[in-house]
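Here's the structure we're looking at; comments come further down.
Excluded from the complex is one protein chain; the other protein chains are retained at their positions.
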Amino acid sequence: MKIRIGIVTISDRASEGIYDDRSGPAIREVLSEYLLSEWEPVARLIPDDRALIEDTLCTLADEERCSLIVTTGGTGPALRDVTPEATAAVCDKLLPGFGELMRTISLQYVPTAILSRQTAGIRGRCLLINLPGKPRAIRQCLDAVFPAVPYCIDLIGGPALECNAEHVKVFRPGAG
Amino acid sequence: MKIRIGIVTISDRASEGIYDDRSGPAIREVLSEYLLSEWEPVARLIPDDRALIEDTLCTLADEERCSLIVTTGGTGPALRDVTPEATAAVCDKLLPGFGELMRTISLQYVPTAILSRQTAGIRGRCLLINLPGKPRAIRQCLDAVFPAVPYCIDLIGGPALECNAEHVKVFRPGAG
Partner (left out) sequence: MKIRIGIVTISDRASEGIYDDRSGPAIREVLSEYLLSEWEPVARLIPDDRALIEDTLCTLADEERCSLIVTTGGTGPALRDVTPEATAAVCDKLLPGFGELMRTISLQYVPTAILSRQTAGIRGRCLLINLPGKPRAIRQCLDAVFPAVPYCIDLIGGPALECNAEHVKVFRPGAG
């Protein structure tokens, strides 16, 4: 059975068609470089509505059987930015180290990285990660945190993700 | 209309007159160096009382129309240190990156920086930031986080802060 990965673009304007969603495809491109395991994306494009975000994340984790969900957008300080709150609300436990590392990495590029409220957490056997909205920042953040993702999914009882070592140096403690 | 900035010194002893408040004036001095926009401070000196801190922050944000509130004091581990809890209680959303960066910067100077529980957040159109108590640490922390402050206030619908680039390198993504 193919590994399923949710890719959720959260943006009022992209979901209204005011501009194209370039963030969801950027995530898909990066993951395609990383992953050797067969996988399929489960993509969603939704507005910055907290109830809808929570509902989408739950559906992808519980019914669509995604082992990993990555979101893009809605992590800033503006009134409509509610992705971290929606993520926290549906997670059984939070993983603050993801947000800390992504902000630290982004700070090497822009001082406004501290405005990002990105988080990550676990719901059942699914790992959820908030990414920034901009394609370049998406890649920077995934490059930083993805080495820990396969082991995390192992620990929560998900499928074994095999990755391309030329693109991402996955680490599993205890593995040779 | 002048930009209004709340400066809240939170200290049992300074508020009782046991010693002078040097922290509030230190914040005012640093902000005066940074800001080219016309602004006026709205200063308060209060004890470490959680209800009073919350009430003061709400008044400054909602009635005094401050676009930014900086607090000093009350962020440590002692029984009377409740500034972060009061701040979190009145904010619509929290910005964990501010506290993370301020602790990282302070760690370059003192190992006890990890005892600081400083946070930041948004209430309506106001950004609230907890700073440390000591004047030297206040400047170190403001130097670290202020480059992101004007853009944050833009995002929440506040006034445009113009700054002196010789004193602080403000960054606005997308701005030239």
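Labels for the chains are A and B, by order of writing; each one numbers its residues from 1.
Following the convention adopted for this analysis, a contact is a pair of C-beta atoms (placed from the backbone, for glycine too) under 8 Å apart; a residue touches a chain by one contact, two chains touch by 3 or more.
Predicted model, so just to flag it, every value in this text is computed and none were measured.
Undergrad: Any idea which of B:Leu36, B:Ala51, B:Leu107 or B:Ala160 touches the chain not displayed?
TA: B:Leu107
Undergrad: What chain B residues would touch the chain not displayed?
TA: Residues 76-79, 81-82, 84-85, 96, 99-100, 103-104, 107, 110-117 of chain B touch the chain that is not shown.
Undergrad: Considering the whole complex rather than only what is displayed, give the residues of chain A touching the chain that is not shown.
TA: 93-98, 100-101, 104, 122, 127, 145, 147-148, 151-152, 155-157, 169, 171-173
Just so we're on the same page, only the chains that are shown with their structure count from here on.
Undergrad: With chain centres taken as the means of their Cα atoms, state the distance from chain A to chain B in Å.
TA: Here the centre of chain B sits 31 Å away from the centre of chain A.
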